[in-house]
Structures are given as C-alpha cells and as structure tokens.
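Please see the structure below; I have some questions.
After this line comes chain A, so read on.
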Amino acid sequence: MILVWLLLIPLIGGVMAWMFSGLSRWIATLAVLIDLVLALQLWLSHPSMPIQPVQGTAIGAGLAWIAEVQYRWIPLLGASLHLAVDGFSLLMIVLTLFIGLLCVWMSWHDPVSREKTGFYHFHLLWLIAGMVGVFMAMDLLLFYFFWELMLIPMFFLISIWGGAQRKKASLKFFLFTQFSGLFMLIAILALYVLHGRQTGLYSFDYTELLGTTLSREVAGWLLAGFLLAFLVKLPAFPFHSWLPDTYTQSPTGGVALLAGVMSKTAAYGMLRFALPLFPEAARMFAPAMVILGVAGILYGAKLAYAQSDLKRLIAFSSFSHMGFILLGIFSMQELAYQGVIIEMVAHAISITGLFFVAGMLQVRLQHTQLDAMGGFWEYMPRMGGVAMVFVMASLGLPGLGNFVAEFLILAGAFQVHVVWTVLASLGLIASMIYSLVILQRVFHGKSKQTLTHADLKPLEGLVMACLVAAIVWIGFFPQRIVRSVQPVVQQLKQIAVKQNNSAADYEWVWNDLTLFK
Partner candidate 1 sequence: MNIIFYLSAVVAIYCTLRAVFHKHAVHALLYLIVSLLAVAVVFFVLGAPFLAALEVIIYAGAIMVLFVFVVMMLNRGEAAIQQEKAWLQFSTWAWPAVFVLLLFAEWLYLLFYQPPAVAPVGGNQSIMPQQVGEALFTRYLLGVEMAAMLLMAGVIGAYHIGKQKQRNYHRYLEEEENLRSTASEKQTQQVI
Partner candidate 2 sequence: MISVPVSVQLLLPSVLFLIGLLGVLIRRNVIFMLMAMEIMLNAAGLVFIIGSSLWKQADGQVMVIFILAMAAAEVAVGLALILQVFQMHKTVDVDQLQELKDERERG
Partner candidate 3 sequence: MDVFHLLWLVPAFPLAGFLILALFGLRLHSRAIAWIGTGSIGLSAILTLWIGVHFLTQPPANYQYSLTLWTWFDINGFAPGIALYLDPLSLVYIFVITFVSFFIHLYSTAFMRSNEGYVRFFAYMNLFVFSMLVLVLANNLLLLYLGWEGVGLCSFLLIGFWYRDEVNGYAARKAFIVTRIGDTAFIIGLFLLVKQFHTLNIQDILQQAPVVWSAGATAVVWVTILLLGGAVGKSAQLPLQTWLPDAMAGPTPVSALIHAATMVTAGVYLIARTHVLYSLAPAVQLLVAIIGLLTLLIAGFSALAQHDLKRILAYSTISQIGYMFLALGVGAWTAAIFHFMIHAFFKALLFLAAGAVIMAMEEEHDIFKMGGLRKKMPVTFWTFLVGSGALAAIPLITAGFYSKDLILFDAFASTQGSFWLWLGGFVGAFITVLYTFRMVFVTFYGEQKKPITHNPEEEKAMMIPLVVLAVLSVIGGWIELPHAWAHFTPFSDFLTHVLPPTNLKPDMESQEFMLQLLTAVIVFAGIYLSWLAYVKKPALSASWKNTSLGRACHDFFYKGWMFDQLYDKLFVKPVVWISRIDPHDFIDYIYEGFGRLNVLIHAGFSRTQSGYVRWYLLCIAIGILFIFSLILFV
C-alpha cells in the first residue's frame, strides 16, 4: 500500500499546488518531503535484502520484493497495476525524491518559476511521480505508461519555463524521446504476443515475461527496440544530439531532474528490463554497446572541452559520464554492475550540483557564457567551494561518490575488455581537462565584473550542503548501496555466468588481448 502512496502523494500534491498557487512552494516541499521520508524509511528498514537461493537457471529466480501490490487494470489484456520495489528500485526512488526536493527548494529563488508558480510545481511534482512510477512498475505496459508520463511534464517545463530557445529544445527533446519510446512499445507488444503464443497466457507482467524463450534473431530485434529507447534517454553516443540543447534550455529545477534522474531511468531500464528479458541477445550486443560507451566517454569529453557555454559544457560532461554507465552495464561483471548503480546515484548528485551552480550563476549574471566569467571566487567563495566539490566529483576524485563508481566500472570492465577499458580510462584524463575549465574559467582568473551579495543564500546553502554531504557519503560509505542492490546484481550476474559458454560466437570484437592469459 505504501507504494501507492509514494505515487499518489506527488500526484495529489501537484494538483494541490496548481490549485493553491500561492502556497505551491510549500505544498510541493511538503509533498516531496513526506514522500522522501516514507521511501527513506522503507529503504533504511531493509538494510540488506536476503538473497533467495537461486532455483533453476531462470534469470528471474531469486527476486525478492521489499513491497509489492497488484491491482486489476486491464484484465482483458493481461495488464495490471503491478508495483513492486526491491533495494535497487527503492534506492532510485529515494534518489528521485531527494533530487526532487532539492529542485523544489532550488526553484524558490529562481525568478523563472515566479511565473505560473503553481503550474510549475504541478509539472515538477508530476514529473517526480512519473519517475517514481517508472522505478516501481513491474508491468511492462505500466512501465511504458510511466515512461511516457514523465516525458510530458518535462516537455512543458522546458517549453514554458525554459531559456530563449526553449521551443526548439523542447521539441527536439520530445521528438527524440517519444520516437525512441515507440520502438520500445513495439518491442513490448511483440514480446507480449510471442509470450502469449508460447504459453497461452497473455500478460505484460515482468515476472511472467522473464523466462520467455526467444530465437536469437527475434530477441535481438526486441532488445534493439528496448535499447533504442534507453540509449536515447541515457543518452549514448550517436543518440545524444538532443541533450545539449535540452539541458541548456531547461529551467534549473527541470534540468537537475532531467540530467540527474531521468537519464538514470534509462540505465535502470537496461538493468531491470533489457538485460534480464533478453540475456542472450544482450550478450550478443555487448561488444557493440561497450564500444558505444567508450566512444561516448571520449567524444563527450572532447565536446565538453570545446564549449564556451557553461551549461553546454556540463551537459556534455554528463553525456561523457553516461558512457561509463553503458560500458559498465554491458561489460556484465559484478564489479561493474555495482559500479553502475553507484554511478547512477553519484552522478545524479554531482551533475545536479553542477547544474545548480550553473543555474545560480545564471540567475546572478543572466547568462552562462564562460568568456564573460572569471574571478568569481572573490565574490562568492562559498559557491566556489561547493562548485569545486562537484567539479572534483565530476573528474573522479577519490573520496567522492563518482570515484568509487568509475573505479568499479572500469575495474569490472577490465576483466573482459582490456583495450576498451584502457581507452575509457583516457576519459579520466579528459574529464579532468574539461572539468578544470569550469573551476578555472568561472571562479579563478581576473574578475571581469563586480558582484555584490552574490554568495549563496541560506536556502541555496542548505541545498548545496545536502548535495555535498550526499556525495561525500557515497564516496566513503558506498557499502550501504552495495548491500541494498545485492539481489539485483546477483540476478544480473547470472547473465554474465552464461557468458563464458557462448562467448565464442562474438570473439571478433571481444578484443581480449591474450597478454594476461
């Protein structure tokens, strides 16, 4: 039942915020805070999930939910309101709500949200609800429903409260994500039909569909459909074109949720749906995906360095980091899986921090051009300090969450793809080159203009303190996360176990230098 509340509170809160526009900030704060407390309480009360003994070889064996509800929805189609969470889902929900709360607070001083305040918070809350829904839907149709639900408020957030080119950006974002989402819908329907034909049981239920046997070609096509949606949303290498425009034009609150959480829904989708549903095909795709991941890391870093706009730079840095996630997921190693999940959380926090800094600068300067910045340390040492923390997180400084994640991803990937991992490690150097640009061109150097009372306001300080605390916490205590996602990783590990049997088919790109044998 708590799951339904988790979903309903932001939905109702959104409507209330719309109705009582004057109080909308408080209503939004309250709604998200209550939700966060609920989710956190649930998460904390299950420190580590017992891993059920694996029965049989089916990939889904051993799944254990912390909470689960199932209501009738469209019984005719075999679709139900099946909500369930395990440690992984719950972690992502907590993350969503945490970032969401900070977004609400961050928009407090944002002049952008002063227009149509209630409507703004309505969209914000529905967006949060959509994401929360994505993280707990265990029915594929429902998953698709939430997948699309989070798209629409995001679209309006950009197109109403965005920057100067918001129309183009929001349209681009919508077209990319919607179009790719349709492929996923097709794949879901095809899977549904194939499964129904085989077993006679037409159902969209995740646990039901898990064991579907498919021929390699079919599974490949279906996985391609899922992956297309996820790769666009992540975004991965050739599908990232919507990202800079969208990230740049979004309002601060929106972009944090977009870069911080929405991109993680794609990674979540891969780990939760794409891989377990089509393990064979995933193994087939893995080398290509690994290459895409590495390409994304390097290409994103290159683009980030070339930008002259702060927000674009951060946007491309986010793109670059998504390459690590892709690399980690498809290297199919336990270390890498854990790394990916930690990266999902850590990157969400660090990128949120960076975009908040950019947003605060935008409010103070009315622009985000790097050429016109410099020397701001003098006027805002506190903001400079927190910016430094997130810059360091972005370049993977140990002690902050991203390092643990990237280390695990690369260490995991190294087990199977030596050359690609080494190339990806070059991304560590590249990430340092562009990250330092943020710090040095904004806060160091000669000051080109005088700002007064520009440093963090109390509420902004609180938000940034929360983020810093979180990223440091992950940096030093990732074990809490590791433990809570253990069952999922065990499930995913079974994919990797089989890998050894069928790796021979794909030897051509595995590129495992025979050095270390």
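If you want to know what made the cut, all candidates are chains of the complex that A comes from, given by their letters.
As a working rule, contacts are C-beta pairs under 8 Å (C-beta built on N, C-alpha and C of every residue); 3 or more make two chains touch, one makes a residue touch a chain; residues count from 1.
The shown structure was predicted, so the numbers you read here are calculated from the model rather than taken from an experiment.
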In-complex contact partner of chain A, selected from candidates 1, 2 or 3: 3
Chain A residues within the candidate 3 interface of the complex: 238, 240-242, 244, 302-303, 305-308, 334-335, 338, 375, 377-378, 381-382, 385, 392, 397-399, 403-404, 407-408, 410-411, 414-415, 421-422, 425-426, 428-429, 432-433, 436, 440, 443-447, 476-479, 482, 515-516
